[in-house]
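Moving on, here comes subunit A:
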Amino acid sequence: MSGLKMKDLRKSFGAVDVIKGVDLEIEHGEFVVFVGPSGCGKSTLLRMTAGLEDITSGELWIGDQLCNDVEPRDRGIAMVFQSYALYPHMTVAENFGFSLTLARAPKEERERKVMDAAKILQMEHLLDRKPSQLSGGQRQRVAIGRAIVRQPEVFLFDEPLSNLDAALRVDMRMELSKLHQQLGATMIYVTHDQIEAMTLADRIVVLNGGEVQQQGAPIDLYNSPANLFVAGFIGSPKMNFTKVKVRSADATSVVVGSDELVDVMVPLSGRKLNVGDELTLGIRPHVLTTDSIGALKGTVDLVERLGNETIVNFRLATGAQWLAVLSGDIVLKQGEAVNFAAESKDILLFGADGRNLATAS
Partner candidate 1 sequence: QDQVELTWLVDNGPSTVDIAEALVAAYEEKNPNVSIELEIRPGGGEGDNIVKTRLATGEMTDIFVYNSGSLLQAIAPQQTLMPLTDQPFMDNVQEAFQSVVSTDGEVFGVPYGAAQGGGILYNSAIYEELGLEVPQTWDAFMENNSAIDEAGYIPVIQTFRESWTSQIFVLADFYNVLQAEPDFAERYTNNEAKYATSEAAQKGFERLAAIHEAGYTNEDFNALGYQEGLEMLANKEGAHYPMITFAIPSLETNYPDQVDDIGFFALPGDDADSNGLTTWMPAGVYVPQTTSNPEVAMDFLGFIASVEGCEAMIDAVGANGPYLIEGCGLPDDVVPAVRDMLPYFEEGRVEPALEFLSPIKGPALEQITVEVGSGFRDPASAAELYDQDVRKQAQQLGLEGW
Partner candidate 2 sequence: MSWVKKYGLSAAAIAISLVVFVVPFIFIIFMAVKDQQQSAQMDFSWPTSFHVVENFVQVIQARDFMLITAYINSTVITVTSVALLVVLSALVGFVLQRRVTWWTPWVDFFILAGLMMPPAVVPTITLMQQLGIFKTIHGLVLIEVAYNMSFSVILFRNFIATIPRELDEAAIIDGARPLSLFFRVILPMLKPVTVTVIVVQTVAIFNDFVNPLYYLPGRENATVQLTLYNFQSQFVTEYNLLFMNILLITIPPLVVFLFFNRQIVAGMSAGAIKG
């Protein structure tokens, strides 16, 4: 059994605190995705888990063992490095099979496993190449291959698909998912791709500035972000925010409004609010729909047509920039006036401390 437990983990590089007390329990077999802005400490946390970075303070348990001082090779992990770290003097096949070579696995077993990995990664024809003769995406796949050949208890993936094309990425996602089910291994996965995070994760952990902001099932994070940061971070394009003032509040609903916005009622307990409080209102671009009598009056700035959907950048009367994502390929001209509407259940409110009023207890 190899669940993972992190107790108040901390890490500093000299004077720079990078991980500022992370508490996390990961069950055996769970697929956990770390997301967070660039430089927030995801890789560092992974490297601490792997034993490559010493733990400044706190405890790291893998299974029943306190692992702070356990050697990486005894932790039963495999890792895909963000920087790949391929052995440049070995061929792809040798890179794949290196851990097995080290473990003195029989030659046939090694060859079989290497071939399996190559098939999964669609790299059979490249097995004899050296890393320097590969494209960026191919190198990244070698890095993945090296990890999956090992079949460890715990996988650590640091942005393993970032340099792959969309189709391959979908394939790999499936393969990793399959692998996860087959091996029943614990996986910790860092990604910046929202879809990857949403589709792969049993649980998403949102990190920011070395701290856990929120963790939970993907859809819960999307629907009920704990705070402004998570709300802004999960979902792409980003949620639209605007400052609003409380016009009235009672136990079941709050009415807010601002210069930009006609007053709207949000079904929400407003017990702790006073009229005049400043809140932040958030609406996801996806929930906005064009509606000739919609409350949001905007002027189209820029239209990005993705084919299946259309991203509309529009400006409110006050000059605030908002986004709306409309289904399908919609033709709008720059400068055109459009009205948008949203259902009140899709509106989120955040307190002055940034916490989501709907979930804050």
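Everything below uses one rule, namely that a contact is a pair of C-beta atoms (placed from the backbone, for glycine too) under 8 Å apart; a residue touches a chain by one contact, two chains touch by 3 or more; residues count from 1.
Candidates were picked such that all candidates are chains of the complex that A comes from, given by their letters.
Remember, it's a predicted structure, so these values are computed and weren't measured experimentally.
Trainee: Of the numbered candidates 1 or 2, which one touches subunit A within this complex?
Mentor: 2
Trainee: Given the complex with candidate 2, which residues does subunit A contribute to the contact?
Mentor: Touching candidate 2: residues 47, 50-52, 71-73, 77-79, 81-89, 98-99, 101-103, 130-134, 136, 139, 146, 150 of subunit A.
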